[in-house]
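Yeah, one chain of the complex is gone here, protein chain that is, but the others are all in their spots.
Right, chain A next:
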Amino acid sequence: MIKTFYEGGMGLTSEKQSVVFDFGVRFTKAGFAGEAAPRCIVRTEVRCSRSGQMRKVFDALNSDEQYDLLVDFIHNLYFRHLLVSPKDRRVVVVESVLCPTAIREMLAKVLFMHFEVSSLLFVPSHVVALSTLGVNTALVVDMGAVETVVIPVHEGVAVLHAWQAQPLAANAVESQIKEMLSEREKSKPSEGFANLTEANIEDIKVRACFVTTLQRTLKAEEGKPCPSPPSVKYLVGPDSHILNISGDIRENSFNVLFQQDADQISVSTMILDAIIKCPIDMRKPLAENILLIGGTSMAIGMGARIKEELEFLSASPQYSERLKIRSFQFHSPPAKGNYTAWLGGAIYGATDFVTIKSLSKEAYLRERKVPDWVSLIHNTYNAGTKRSV
């Protein structure tokens, strides 16, 4: 009898920290639950063992390749960055609500079958981001690499019918920079332009560009542009070719997110549309609790510009009739924008919710499926009596 207690004694030691992942299209955040910042923010890329080329993990051509890339990438995360054994450790994955089921299933398969993790919990990024604030209601604007996704969260529940997603994010800004540079290239060719890589464009965006104010944009549209900011000399390539980045590019490249396109959609109208789609009594609390997350929201002047835009647009004829709200308030979470969602997962992952709600290895091995709220098999009224598949 005593012996069994000793064996049980192994369980008495404090449980291993769960690992929290936030896989992004461009950057992946990984760390441990209960910590204040991720251990690493790395590019979601892995060197392909066959070709020796860097491959973006979510750019795979078929599911087998996707599986291999994920295995290699997560292996690197565990053994190069987190430095712990994946086996028998809990995992929390912060996922977007719009994440395709195929990716979700594959991630579960990789983690359970290859890395033998003990349990897996998917948490929706928009909802857990609120746990970095301690509030229950907010309008969460996630500006990532590929898209900007706006989802209102009311009393801890995502208001899904009001969601907005548009490809207005880092990729759009970068293609705008490229376009502006190639436009200028026609009149003033420079050696640097030919050597530009995608990484260079991203670097230019991060280091030289900023989000300008609404007044300046409006004045420029009227044909009375303000004097543009000074240009920047940027060195490209190993031979240090000089590329001149004009003030126009620095100032106006981010404007692509705010110019209304043919359907009159921009980042700011997405926010307003999301508010309008919500019931009337939700609108005020949402407008007064806006949370900007995602790497693109960290651009200099982004918050100020969004605020100006919202105030300007809500008073404009386009919205003034439909929306009576004129003031907007913003949250500042105790984290940088690019890992706010991760931090939400890390806070959530350090609590009992992980033990209660995660999908255990045994359950996965039985069904070989991840329960999903959209699937009627898993989301019946009577959850107690589960129907067989």
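Operating definition for what follows: contacts are C-beta pairs under 8 Å (C-beta built on N, C-alpha and C of every residue); 3 or more make two chains touch, one makes a residue touch a chain; residues count from 1.
As a convention for this text, contacts and distances are computed from a predicted model.
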Between "Dynactin subunit 4", "Mediator of RNA polymerase II transcription subunit 17", "Aladin seven-bladed propeller domain-containing protein" or "Protein FAM114A2", which matches the UniProt record of the unshown chain? "Dynactin subunit 4"
With respect to the chain omitted from the figure, which of A:S96, A:T132, A:S253 or A:S268 is a touching residue? A:T132
In terms of residues, what is the contact footprint of the unshown chain on chain A? 3-5, 7-8, 11-12, 17, 27, 29, 34-42, 64, 71, 75, 79, 81-87, 112-114, 116, 131-135, 138, 202-203, 206-208, 210-213, 216, 226-230, 232-234, 250-251, 288-290, 298, 300-301, 303-307, 327-336, 338-339, 343, 347-348, 350-353, 355-356, 361, 365
